[in-house]
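The complex is shown incomplete by one protein chain, all other protein chains being positioned as in the whole.
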Amino acid sequence: MHENLMLDVQSLKIHFDVSSPFVTRALKRLPKAVLKAVDGLTFSIAKGQTFSLVGESGCGKSTVARSVAGLYTPTSGEIHVNSGATQRPAKREQLKNTSRAVQMIFQDPYASLDPRWRVHSIIAEPIRAFGLAKDEKDEKYQVDNLLEQVGLSPDDGTKFPHEFSGGQRQRISIARALSSKPDFLICDEPTSALDVSVQAQILNLMSHLQETLGLTYLFISHDLAVIDHMSDHIGVMYLGRLCEITPKSELFKNPLHPYTKLLLETIPDLKGKKSRAPLEGEVPNPINPPTGCTFHPRCPFATRRCITEQPILRSIGKSQVACHAIE
Amino acid sequence: MTSISFGKKWASLLDHDVTYSFLHSPTAIIAAFVTLCFFILSFGAPIITSYTPFDPESLDLMDGFIPPAWSPNGEVAHFLGTDGQGRDILAAILYGTQVSLTVGLLSVVLSISIGIPLGIIAGYFGGIVDTAIMRIADVQLTIPPILIALMIDGVARTVFTHSLHEVVAIPVLIVSIGIASWPQYARISRSGAMVERKKDYIAAARLIQTPTHLILIRHIVPNVFGPTLIVATIGVAVAIIIEATLSFLGVGVPPTAPSLGTLIRIGNDFIFSGEWWITFFPAFALVLLVLSVNLIGDWLRDTFNPKLR
Partner (left out) sequence: MAVLEVINLKVEFPTRRGVLTAVDEVSLSIDAGEILGVVGESGAGKSLTGAAVVGLLEPPGEVAGGQVFLQGRDITHLPENEMRQIRGDQIGVIFQDPLTSLNPLYTIGRQLTETILTHMKLSPAQAKDKAISLLHEVGIPAPEMRLNAFPHEFSGGMRQRVVIALALCCDPSVIIADEPTTALDVSVQAQIIALLKKLAKEKGVAMMLVTHDMGVIAEAADRVAVMYSGRLAEVGDVRKVIDEPKHPYTVGLMGSIPQIGQNLKKLPNIPGSMPRLNTRPLGCAFESRCTKSSEICKTKIPALSSVPEENRQAACWLFQEENEYA
């Protein structure tokens, strides 16, 4: 793995067995049902950069985030974190090291903090887990610093999560994530549950932290405008596969994949689209995805080949695209 | 841990919504007061009354069957009357309540100690562990708690000699009622654990490689304990009734340490011969105690019901 890479994902597959219980299946003669949440993902992130995964719900982006964090075990494929220092699936000893360097911020500010713990303890949990403080005084010093870094006050350490608003809770989450002095931060829709003006504050905070601390971000979102603001590179996902990987400058000027183009056209935009034909149909069930290219039922450019053959990512200009119609 | 001044903690407790709800609920205040009275009077019995109704040597048959103080032939010294053996009813109630409360509380503590750990293990791990624990709970739930307590108690009686049995009777009773009641607490903790384990703060704890047992103890238990405690309060009332029933049937506490149930049984023989007070007052005390504990449990449940807030 290249020295410069923070994350290298190769052919990642994460399948969940969602079959009915054995007895039911035997009696009703049902087939095994496998949910292919992630079906062959390959991408990498250079140090200090922000890579975003964008897609609609059910496309698997959250699953990717959690596997990179180590919460799910890949069915197949490899995840290399931090110049190959750790790979997933990892051995116990390696895990402790990586988890200090890889932290995560979650989507729901109301479920990501233990309601029974005071804010100080919540932020200090990683510090204690990795033994990063010499004593209680040092711990308080670190926690207070973190609170200030995210725009809160040291007094807030004695309060409980329910005393804070959604935006403030996300700040606490960010402080917790930073407390182990990570290099790599996975952000799973960190602003989706927040109001737009609060979102702006949190995004600015995250950009600022990235600059001052030299962090690498894997950023997950369904909001293309937020993605445009935060990212260096963007991966568009659909039903567990990557359609397109492009640098930010290209995505909006020159989208290549039909799904990317249609996504861009369907998102409500402040400029107000005059009359556009919304994309028909809905995202299919990931347990029984369409054959070949999973997008072919909704694609205006679909050909015979798209029904039978799954496209693979190929470089076209500065981007990589997985589409038969483009070639 | 951060050190927060005691004053600040006290102030926030007084200001708490729960305190407010308590102070504005006459039922809760009265019920709590009555329960507290029972506690203080019964455990303070040696100070309050000079009678020792269960010490055979202090009894005098000549004091038997004295009616309550306000009846003709009543004596103020024996305010609620005496039974056939000359035992002062009031003192008997006080000592009897001691036993009832002890058995009731300790058996619930035992139930929770079994139920919560099993429940959160079943809820957190799911799969075959969950199935195994819950099927055992289900099987046990098909048998009425009284029967289970009877069974365990019956076994104890055959295992221990008579004199030894007198000593261990109360612990055995606590154990049997405790074991009879753990499934309900397991069920509540299990559903709580199933909800909490999906939340992101658990994922955050797993991310930093927190060992599973610590996740259970530090994160799951505190969040599951609240609803369990509410049911436990009513569980105390139920445990007291089970104990009273067993003692009434003669298979509960030994005669040397009678509880309210025993007293009711003793008095039962005399209802139709006119000495009504021997049964009535212990029965009334039991009803009052159980009702008060139940009302506190009701208030707790309503206060913590998020929909009603």
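Read from first to last, the chains carry the letters A and B; within each, the first residue is number 1.
Here, contacts are C-beta pairs under 8 Å (C-beta built on N, C-alpha and C of every residue); 3 or more make two chains touch, one makes a residue touch a chain.
Keep in mind it's a predicted model, so treat the numbers as computed, not measured.
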item	value
Residue of A:Ala225, A:Ile287 or A:Ile307 touching the missing chain in the full complex	A:Ala225
Touch with the omitted chain, as defined above, among A:Gly40, A:Gly77, A:Gly167 or A:Pro258	A:Gly167
Residues belonging to subunit A that touch the chain removed from view	56-57, 165-167, 195-201, 203-204, 207, 222-226, 228-229, 252-253, 262-264, 266-273, 276, 278-280, 282-283
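As a convention for this text, only the chains that are shown with their structure count from here on.
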item	value
Distance from the mean Cα position of subunit B to that of subunit A, given in whole angstrom	51
Subunit A-facing residues of subunit B, complex	1-2, 4, 8, 199-201, 203-210, 219, 222-223
Touch list for subunit A against partner subunit B, complex	66, 69-71, 95-96, 99-100, 102-104, 106-108, 111-116, 118, 120-122, 125-126, 129-130, 140, 157-158, 176, 180
